[in-house]
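Complex shown without one protein chain; remaining protein chains in place.
Chain naming follows the written order as A and B, and within any one chain the residues start at number 1.
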Amino acid sequence: MAAITLSPRAAVSAQRRSSQAALAWRRYKRNKLAVFGAGGVAVFLVVGLIGPWVAPQGYQQSNFLYANQPPSLRFPFGTDGLGHDMLSQVLWSFRNAIEISFGATLVSFLIGVALGLWAGLRGGVVDMVVMRAVDFMYALPNFFLSLILVVTLGRGIFPILLAIGVVGWAGYARLIRGLVLGMRNGEMVEAARALGATQAHIARRYLLPNVTNSMLIALAFGIPFDLIAMGALSLFGLGPRPPLPSFGNMIAQAGANVLGYPWLLYFPAGIFAVILLSFLFVADGLQEALNPRGGS
Amino acid sequence: MLAEPGVVEGRGPEPLLKVEGVSKRFKVHGRTLHAVERVSFSLEAGKTLGLVGESGSGKSTLGRVILRLLEADEGRVVFCGQDLAKLSAKELRARRRDMQIIFQDPLASLNPRMTVAAAIEDAMVIQKIGGSAAERRRRVDELLERVGLPTSAGYAYPFELSGGQQQRVGIARALSVGPKLVVCDEPLSALDVSVQVQIIELLRQLQQELGITYVFISHNLGVVQLLSDTVLVLYLGEVVERAGAAELFAQPQHPYTQALISSVLKVPATALDRRPLVALPGEVPSPLSPPAGCTYHPRCPFATSRCREEKPLLREVSTGHFAACHYAEEAVVRVTPAGGAPLAQQVAVGGS
Partner (left out) sequence: MAAEPLLAVEGLRVCFERAGGSIYAVNGVDFSVAPGETLGIVGESGSGKSVSVLSVLGLLRANGRVTGGTAKFMGKDLLKLRRRQLEDVRGRDIGMVFQDPMTSLNPTMRIGDQIMEAMLSHHYTSRKGAFERTLQLLEEVGIPDGRARFRNYPHEFSGGMRQRVMIAMAIACEPQLLIADEPTTALDVTVQVQILALLQKLQQRRRMSIILITHDFGVATNVCDRIIVMYAGKVMESAPLDDFLSRPAHPYTIGLRRSVIEVGDEGRELAAIPGMATVLTEPPRCCPFASRCSFAEDRCSDVLPELRPLGTEHFVACHRAEEVLSAVQARKPVGQEVVSRAG
């Protein structure tokens, strides 16, 4: 039989052992906003980690003599009514922002994936029940549910994270259930069944790896939305309990005084907006990189 | 192994595969879709059975019922002397190493997140073949070579390969577990003509070397004739004709088979040999509402009132040649080989 050669493209990648991850990374890099966003997220994480050490002052430290000062060399972000250094407040806020947003997203994700997988794989009554639950969650005003939960559970970091996470699982469930359903009747799963694979093997080696892309994108979108939820809770006075600073609290308090002391709003709100946008750009970039549309 | 004492594993006179009165129906919005209706045949080891039909014929569904990827509603499938329906889930999974399938769309059947080597290796892992990873890897390389791919193809992902290469991977994967029977579901349809020949040749070689039995599903009559020993013609889920390949294409007895063969446009030898196009009127009815009596009667030029009322049974018209038509003997036709010439229409059928 005549030797069959691979096309040049395949031969090259065979040498480099390129993975789809490498190709996706190249596509991602082409999107300038996504790269910027990745930088923003990186900064966010780093500051969250080292913020408390880098901050000039502890968040509780008041400088009564310098209350309500506009930005200066000593207080680059100005001070608030109690003389807190706003820069330090902001730096300290990063930490709980990460904890709450990532934590809540993780909770939503775990609940959603578990339910979605179960519904997609079992089908029948299980699927129906889970989907009705999803519809129910969509019908409820999630935010007010979170409010009630925080009132009930308290204003600690963990209860807040739980309150946001527990109401946000529906999107993930629906997503993964749809993906699984789509794959279950396809030839890939049929081929695996024909080989004698068990359901568990199929789920583990065929279904799950093919949903990770979509899951990653969903997570990337989920985090900024949970950040917003956290901020909204603070506006209602149900965010992390002072004196622990949080973006939401700062924005809420600054809102009352914006005319007199605008820096109290601009810095926290501006930085918060940049963080949100960074995540959104990253999520969008991931979506382009992992699910490219158009000619490729 | 699953062999029970006294059961012949496909060697000797006992056929490898016996399908007896198999039916498969689907419920669609409360109506019944008759995908496969009372199909029976037997297939000996090392032979190829061709399944021919158009859309709605049920050939793909039948292929899956044979492998018990779909459960039959009636009848039974006996493979290597065992009724497949009687196997437990675990026994069935183990049995699958003896019966495999290759698909029409090879790309869709491969996991986009697995390299070629990983995909083939996974087949062996599933069936617990090959003691160690190294041994499996070695076997993967052997298989790749066997199907005409370089071993470096193992590192590639399916989307990086051409259609023909993807199909070879599908074949390698099916072979990796050492099957006795392989159902080929339109394996050539998605491939270019020049690649089809390569794959056909590969399938043939594998049959010669390994003694594999094929159920070859296709709408390409020329290829079916080339590869098959016996051919089944399906229409709306029923077998309308069954015969040896050469016999069936030389002397089709059922009007549908005749129409099918004459509908295939052959390349004329010269421009002068070109004939005007003669089309069979009408279309295949929906399997949701098959016609009464002989399902083909609305389109059959020889249909009589008897055809409308009485369903013809599959009966032996000549030795080893079966047709489900009341008037099969009278509608005898010869197809000239090495043609270009369409079928000549035949003697008028007597009766009303």
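The criterion applied here is as follows: a contact is a pair of C-beta atoms (placed from the backbone, for glycine too) under 8 Å apart; a residue touches a chain by one contact, two chains touch by 3 or more.
Please read all numbers here as calculations on a predicted model, not as lab measurements.
Novice: Going by the contact rule already stated, which one of B:D192, B:E309 or B:E329 would touch the omitted chain in the full complex?
Specialist: Per the contact definition at the top, the residue touching the missing chain is B:D192.
Novice: Sort through B:V78, B:I171 or B:I200 and give me the one touching the missing partner chain.
Specialist: Considering all chains, including the one not shown, the answer is B:I200.
Novice: Touching the left-out chain: which of B:K86, B:K128, B:R274 or B:R315?
Specialist: Reading the full complex, the residue touching the unseen chain is B:R274.
Novice: In the full complex, which bits of chain B touch the chain not displayed? Write them out.
Specialist: Touching the chain left out of view, chain B contributes residues 54-55, 162-165, 192-198, 200-201, 204, 219-223, 225-226, 246, 249, 259-261, 263-272, 274-275, 277-281, 283-284, 335-339.
Simple rule for what comes next: only the chains that are shown with their structure count from here on.
Novice: Show me the residue ranges of chain A that touch chain B in the complex, using the header's touch definition.
Specialist: Checking each residue of chain A against chain B gives 1, 3-7, 9-11, 13-15, 17, 20, 186-188, 190-198, 201, 205-206, 209-210.
Novice: Quick check: in the complex, which residue numbers of chain B touch chain A?
Specialist: Those in contact with chain A are residues 67, 69, 92-97, 100-101, 103, 105, 108-114, 122-123, 126-127, 148-150, 152-157, 160-162, 164-165, 168, 170, 173, 177, 198, 201-202, 205.
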